[in-house]
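Yeah, one chain of the complex is gone here, protein chain that is, but the others are all in their spots.
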Amino acid sequence: MTWRIVPREEKFFELFDLQASHGYEAARIFKELVAGWNLDSPHFERLRDIEHEADIATHEIIDKLNRTFVTPFDREDIHELAGETDSIIDLIHSLSSRMQVYRVEKTTPELIEMADILSQAADNVRKAVAYLRQYENAERRILDYCIEINRLENAGDRLLLAALGKLFQKTGDTLEIVKWKEIYEVAEMAIDKCEHVANIIEGIVVKQG
Amino acid sequence: MTWRIVPREEKFFELFDLQASHGYEAARIFKELVAGWNLDSPHFERLRDIEHEADIATHEIIDKLNRTFVTPFDREDIHELAGETDSIIDLIHSLSSRMQVYRVEKTTPELIEMADILSQAADNVRKAVAYLRQYENAERRILDYCIEINRLENAGDRLLLAALGKLFQKTGDTLEIVKWKEIYEVAEMAIDKCEHVANIIEGIVVKQG
Partner (left out) sequence: MTWRIVPREEKFFELFDLQASHGYEAARIFKELVAGWNLDSPHFERLRDIEHEADIATHEIIDKLNRTFVTPFDREDIHELAGETDSIIDLIHSLSSRMQVYRVEKTTPELIEMADILSQAADNVRKAVAYLRQYENAERRILDYCIEINRLENAGDRLLLAALGKLFQKTGDTLEIVKWKEIYEVAEMAIDKCEHVANIIEGIVVKQG
């Protein structure tokens, strides 16, 4: 008979995976929504559901964190990782709700491109998180995902400035400018959140290394 | 003669109470201000005073935290609780200043309802904080206040979307839209801050439990 001294904290990794999968799913659905823009799309409802499921997963992580003595990483890092991953999903859901409320009639090439970058960034977050449970053998691989997320965030930044430039110079209707300025900014904030998550993951890996 | 080994940290609880009371007072005054909207209301001055008093209380908590070795809860939780409670008051004060600067002429039913929700949420924060000093016997009660704050925040969220929907569809004047979009958003941020505080309190209670 053997004793396990440190309890297996596999459950944390399962919950991280679940959250990161929700994040990618939300980004993927949003990309589809934007590509085939339609105010009656069932994708709005789907994003609401994902946001709700992600909230439950986040709450479960925080609750588990508060009740667990030995954790796989620093408590603070777990707290931040859960909160920031949840924020990616919140931002995507909130963006889709706003576009619906604003009765946005058609999409733009810039938003389609931003949604594509967001979906790639969320995919890389998901992959990096999946390797966290075996970080000892996957440090290089995890850091590569993080570098790719950084690259995507820089692309998102440049795209935002280009989109705003075009918006302010080509749009005559101030109300349209107000709406689209917010849409582009929130899309970029969601990409930015993916980079925050990448920074947290990088910190976890480097500390353990 | 008896010795107290752990110093009584009652002072922390008194300061938390004071902050949470300022929070409720600010929300209550704001609700009154909005219900009887008037650009010359003495309530603007009152909110400025509360914000100032709350700043002093927050500074006192942080200072005490930095100078105290044994604290009633995790240092980080105390720091966050103080900062986020202060943010509720900052947001309410900043919202009232903006409405004054924008020379808002009349209020809306949506803002009256948001101010009511905010005042209820701040009241529940105050009650939850008051029970923190005896959390061992009041865990269920504290968590019930937190659940109620969550419910109010969801109501605030839905109200914001409804208010924005009406604003964008019924208002012809873009400048009015710009002003009211910000007013509604900041009001919702203040309600959201009450939920952040509830989450911190929940974490404190669960960890100690």
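Order of writing sets the labels: A and B. Residues in every chain begin at 1.
Keep in mind that, in the parts below, a residue touches a chain if its C-beta (ideal position, glycine included) is under 8 Å from a C-beta of that chain, and two chains touch if they have at least 3 such contacts.
Note that the structure is predicted; figures quoted are calculated from it, not measured.
Residues 62-63, 66-67, 76, 97-98, 101-103, 174-175, 178-179 are the ones on subunit B that touch the missing chain. Think of the hidden chain as still there; on subunit A it touches residues 76, 161, 164-165, 168-169, 174, 177-178, 181, 199, 203, 206-207.
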